[in-house]
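In this view, the complex is presented without one of its protein chains, the others remaining in place.
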Amino acid sequence: MFDLATVFEFTRDTVIFTVGLTAVLASLGVILCSSPIYCALYLISHMICLALLFLLYNAEFLAVVQIIVYAGAVMILFLFIIALLGGKKEVQELTFERSIAVAFIFTLLGELYLSATVGPTKQIEGKINPEIFGTAKAIGLELYSKHLVAFELASALLLVAAVGVICLAKFSFAPLKRR
Amino acid sequence: MSVTEQGLLERDKDTMTLNMGPQHPSTHGVFRVILEMDGEVVKTAEPEIGYLHTGIEKTSENKRYVHVIPMTDRLDYLNPPGNNLAFCLSTEKLLGIEIPDRANALRVIMCELARIASHLVWLGTHALDIGAMTVFLYCWREREMILDLNEEISGVRMMTSYIRVGGVAKDATRSWLDGILDFIQYFPAKVDEYERLLTKNPIWLDRTQGIGSFTREEAINWSLSGPALRASGVNWDIRKSQPYSGYENYNFEVPVQNNGDIFDRYRVRIEEMRQSRSIIQQVLENLPGGPYKDPDNKVSLPARETLHTSMEALIHHFKLVSEGISVPKGETYVPIEGARGEVGFYIVSDGTNVPSRVKLRAPSFMAIPGMCKMMEGCYIADVVGIIGSIDIVMGEVDR
Amino acid sequence: MLQATFAGVKNLLIGMGVTFRNMLSKPVTLQYPEVKRTMPARYRGRHFLNRDEEGLERCVGCSLCSINCPVGCIHVVSAENDPNNPVSKGERYAEVYEINLLRCIYCGYCEEACPVDAVVLREHYELADYDRDNYIMEKQDLLVYPEPNEFRVNILGNTERVNK
Amino acid sequence: MDWVTKFLDELWDFIVQSLSDNVPLIVGSVKAIVIAVAVMSVVPGLVWLERRLMGRFQVRLGPNRVGPFGFGQPMADTIKLLFKESIIQSSADKFLFHLAPAVVVFTAIVAFAVIPFGAPFEVFGQNIELWGANVNSGILFVFAISGMGIYGMVIAGLSSNNKYSLMGGLRSSAQMISYELSLGLSALSIIVLTGSLSLMDMVVAQESVPFILIQPLAFLLFFIAGVAETNRAPFDLPEAEQELVAGFHTEYTGMKFAMFFMGEYINMVTMSALVTLLFLGGWNTYGIPIWPILAFAAKVVFLLCVFIWLRSTFPRIRYDRLMTFGWKVLLPLCLLNLLITGTLKVL
Amino acid sequence: MTSEEIVKKIKENLADIVQNTDLPQGDAVIFVAPDSLQSVAEFLKNDADLKFDYLSDVRGVDYLLEEREPRFEAVYQLYSIDNQHSIRLRVGIEEDNPSVPTVSNLWKGALYPEQELFDMFGINVEGHPTMERLIMPKDWEGFPLRKDYPLTTETVAFSHNRDFKSELVKSKPPTR
Partner (left out) sequence: MGQEFVLLISSSVFCIGACGFIIRKNPLIMFMSVELMLNSVNFLLIAYSSFLNSLDGQIFALIIMTVAAAEVVVGLAIILTIFRTRQEMDVDHINALKG
């Protein structure tokens, strides 16, 4: 009656379901909340939920990276900009074009839901050592062998972005007068 | 609209208005400055004073000359003997009296001790403003000794009222002179200690060098005085140029620096502490004897021991206490070199025992517009350093 | 540049050395309620009225202290002495002698003005109280402290306590 | 009623079974509670240490009235703060205002969870490991969680509706982002040396010689970045009291203020522990006959004293200089160090 | 230069502008009308021999009780850093609509004391950039340092008026 494996599985499923639902609700919060600060906070909680989901789907390295990169850096930047530019509440108004677009999105959503009913994908067997699946080591081994080109391209992209940001954001105020 | 909604960059302009003071940890009293900021950079600074206005100038017009002296203590409360001296010198000039040598020597010792104490307070609070907490307490340790000496000779730690018209209030005691000797032997090592903590410290240099600098012309034009002026390369010390109280007899150097930035003001003041110590040493080496106040009983109270024996002394005592000194009609101004710069009282007398007008030339008051000029284009952290480096005392700014 | 960096680091370490050496030195603070400073003889603290050798009040009610007070915090009303039972040595004595210590600035002018060494400022500095009323010192409050003859005028013109 | 007893029996069996299967889980929970309580109770001790030590550096005694040597002072302060009126500005954002201190304390405690402070040992046949959670990539976890701690400060700055707070919050976010990079990069050289992200492995790798001797530059950089990361003097710009009154916690009173305080001190402990683990050899005693856990504690306390020493000696650096220092000095040096370490490792 | 030489030189150069000169206790003092202040100040600052480049102070005086004309006076204390001599400019100002031209275009240091002149005496400084209250509150009425400014005194509490606490300030003529 009480099989330990079943209970464990059930618990895991419950956790995944709850976290997933929270993630969806948080994302709803992002688009429905009128104050940008709260939007950002909802997005942060969404990111954290996703990180937990990553952890539950055996991607512990990516979960940590998700928190470090998204929650630790990207969202801080968002908050920084909000503080700098002001987080004025915005008035929502739904124009005709917008409603059309939203309707289109909902159609898309329906289609995607339909596609979810397609049967499960088959596992690829025996390629990965399950011991280290999802750890930094596994990711590293994979990244530096099979996906080296993508990795290099990504690093080049980062470099370009860094240069671009400096060019963009370095507004030319008069050089600081050292009295 | 709340700050968060409005953001650091305000809607209608590119800047943010930041109100600093009057209750701010580093405005040295109740000084308020309204900063227009672009991010962390100050665009304009607008000072606002008057929070400590006590109306001492007006009150002085209704007090006898002798009674003004305790009030001058409360103007620049870090350098009370300097204020006493400035007031007494102006009054004495109107009276046209000569001060005995011993009184002059004691006055010089008190003023130089007060200068050291004032600079110690300045160094401590200035370093605290820049973030070095410990220097503050080291400076207080040494200042405490000076205050103990004040207490020994005048009876009070800060508001000494020691210098009086015609001389000083009481004669020096043996233990006080010994205490000063101990102090001037102990003090140089401590100045070296502050310098070891700060002068070459890269963070300190970074926070002070090249910040809030005024050229020689600017400094003169904005009427800075004292160490702030000398840091800009102006060799002007009233102790040298218009000597008073026998400063011409002592051998000392006027430290001058050329960049006029916070660091140079720091160096000037540190060096001034050493010079003040040397002046005190010279005074002690040949401390003249004789009376410590003007023997003329029209000006200073007769000696206490004569009150029981001499009827004449008693009558003079009664007359002087109940009527005070009558000062001839006229107006005068005698500047002295206070700890913060030129201090002087412009006194207009109408021939009675009450001054008709007393006006303090307060170095801090004169320096405030220039100080706010220096702040433009600096970081907010430098604002704190600049206020500290000018060393304003709100007691004499608002009067 | 490397040299400058090394010099900077060296000076940072020197600064740390200064604080460290001071850590090893004795604290300069006093543990106040247990340890109290001995105040110097000239300390201007709370006021007292002296008595003379015979235990009579020294104050003769001349009001000079009141006149010489820059803030007007002394109130004196004098009265004629009863020759059979004199309060003071002179012809008159202070019937009312009051000092408002809240108003007082402790400048010591009253002490200087007094021709008979009656009012003195002594080394009592712990003047805190809960009630503003208690700061109006009446004559009986001011007369409590000195025993007869404990003060004298020393050679420098200061009232000084005689150490027995 | 038969099925009821049967059900109860089965339930009992299941509970016993699951309990015996899940001893590690129970041990884990107990450890979590113990560690959380211990970390929080370290804070008063640390406050006492800081105040006493600062007092000594400044030739005074520091708190010495409440209890022997003033040990009771932090407790008295805590009680005072607990009973203080909690003032919230009417124009502040109430929810965020309350959230911010909680975030700070929460992240500070959670970050300590993966810090091991002693070698595993056996009690009642159970292998007890002296840490809260065994995470393989422990150091990454610490960085991730301490990165989350910034939110507390930024939210506090945003919600207080005060310009000084806002500037403090902005400064803290910029500073943390800049110095987290250097922190990570200087730790990376140690990761390269040990080839593992686990803090346990790093301690094991230092059995013979601590990494501070092999990687002195990395130690220096890590320590400097760590001081900046914990917002301690001379890098305490977000709360620079002479410029920004109290920075992001200007508007906070009572226990909420104390929570910021607590977060800062726990972060200090975590950072000291991290430095000890990465560079000073963790609980390795190197021949000195004391308990390993005591060796660890001694090293951490020494580093805390250094934190306090720095605070009492140095002036505060300026905001723009801080950024310049972080990006133009610390970061290149970290990269250089990493490059050299990597090269040596490969060769 | 000594005070006598300064006075002599000024007398020679500005004979028609300077109203009077004086040497009280050895200080050089010259009396100037408000209209000519600007030109005198310029001369004093720019003349090579005098070169008064430092403005030490500006103060106002109210001579109401001395019954003399003009009632107000603005006194400028000047100093020459290079030549180490000083001079005092006394500018008499009429009682009705008192005003004086600014010298802050020559010496920036005059900004604050001139503003104080307005604040305390109600003397209008023409050409000054910020002619508003400095030390007194913005909405203050009256000019405190004028001799006819109504004064209040504070009664000290003694045992005969022990209840005297709340009503601390009473309207009463000043005591000396």
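As written, the chains take the letters A, B, C, D and E, and residue 1 is the first residue of each chain.
One rule holds for everything that comes next: a residue touches a chain if its C-beta (ideal position, glycine included) is under 8 Å from a C-beta of that chain, and two chains touch if they have at least 3 such contacts.
Remember, it's a predicted structure, so these values are computed and weren't measured experimentally.
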{"item": "Touching residues on subunit A - with respect to the absent chain", "value": "13, 16-17, 20, 23-24, 27-28, 30-31, 36, 39-40, 43, 46-47, 50, 53-54, 57-59, 61-62, 65-66, 69-70, 73-74, 77-78, 81-82, 84-85, 88, 90, 92, 94, 98, 101-102, 105-106, 108-109, 112-113, 115-117, 120-125, 127-128, 130, 133-134, 138-139, 142-143, 146-147, 150-151, 154-155, 157-158, 160-162, 164-165, 168-169, 171"}
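Operating definition for what follows: only the chains that are shown with their structure count from here on.
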{"item": "Far-end chain from subunit E, centres as C-alpha averages", "value": "A"}
{"item": "Selected interface, B-E versus A-D, where C-beta contact pairs are more numerous", "value": "B-E"}
{"item": "Chain nearest the overall C-alpha centroid of the shown protein atoms", "value": "B"}
{"item": "Averaged-CA centre spacing for the pair subunit C and subunit B, given as whole angstrom", "value": "26"}
{"item": "Subunit D-subunit E separation of Cα centroids, rounded to whole Å", "value": "63"}
{"item": "Rounded Å distance, subunit C centre to subunit D centre (Cα mean)", "value": "53"}
{"item": "Multi-chain contact residues (two or more partners), subunit B", "value": "4, 8, 63, 134, 138, 141, 197-198, 201, 203, 379"}
{"item": "Set of subunit E residues in contact with two or more other chains", "value": "175"}
{"item": "Residues of subunit D defined as touching subunit C within the complex", "value": "53, 55-61, 64, 309-310, 312-314"}
{"item": "Complex contact set, residues of subunit D against subunit B", "value": "54, 57-60, 91, 93, 158-159, 161-164, 166-167, 170, 233-234, 236, 240-245, 311-321"}
{"item": "Residue ranges of subunit B touching subunit C (in the complex, touch as defined)", "value": "63, 66-67, 70-71, 134, 138, 141, 144, 148, 151-156, 159, 161, 169-171, 173, 193, 196-198, 200-203, 301, 303-305, 307, 314, 317-318, 321-322"}
